[in-house]
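Every protein chain of the complex appears in place save one, which is left out.
Coming up: subunit A.
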Amino acid sequence: MSFRPTLSKVGSLLTPLQSLRSYIVPSKAKKIIDVYNPLNYGRKDVMQTYKDSQYTKLDPTFWRRDLIKPSERNNGTVLRSGDIVRVMYNTRTIPAFTGQIIKISKKGLDSNLLLRNLISKVGVELHVKLFNPLISRIDVVRRPNQYKPRNRQYYIRGNRLDVGDLDASLRKRR
């Protein structure tokens, strides 16, 4: 063993042969490693839980969902583009808005209507989020005799198909 340095030279740095890197202990036995069980919660899908919690918070009586989704509660009558609706708010700071629906966007909690009206000869449009907690009710004021064959009726803007002054026409009707 000529390559091994003498004890006097290296002293405490001298290591036994087994701990050298190139030395492999021939052994067939594998060390058994403990594996611990996961903390099992049995949770549901997080996105679904979030959506359910929002629906129960914002729409406990299903009236918002029934506006756009046919069900037994509404006998299949839902909002359609062309309907004239009035949106009422909880607070006095936001006045009620009447308008004709020119788009319905069905995106779950993000569902919204686009309402159009002519107020003092100026075309006015309003995006209404169905699940906005400040909205107290959405009433259908009038339905058209014949529906147009589109959901998105942007093409009516600024031509003969455009909405008139809805507030005035409703007053006249009464």
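The working rule: a contact is a pair of C-beta atoms (placed from the backbone, for glycine too) under 8 Å apart; a residue touches a chain by one contact, two chains touch by 3 or more; residues count from 1.
The criterion applied here is as follows: contacts and distances are computed from a predicted model.
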Answer for the undisplayed chain, UniProt naming, from "DNA replication complex GINS protein PSF1", "non-specific serine/threonine protein kinase", "Ubiquitin-related modifier 1" or "Large ribosomal subunit protein uL3m", is "Large ribosomal subunit protein uL3m"
From A:A96, A:L134 or A:L161, the answer for touching the chain not displayed is A:L134
Touching the unshown chain, subunit A contributes residues 33-39, 41, 43-44, 46-47, 49-51, 53-54, 58, 108-110, 129, 131-134
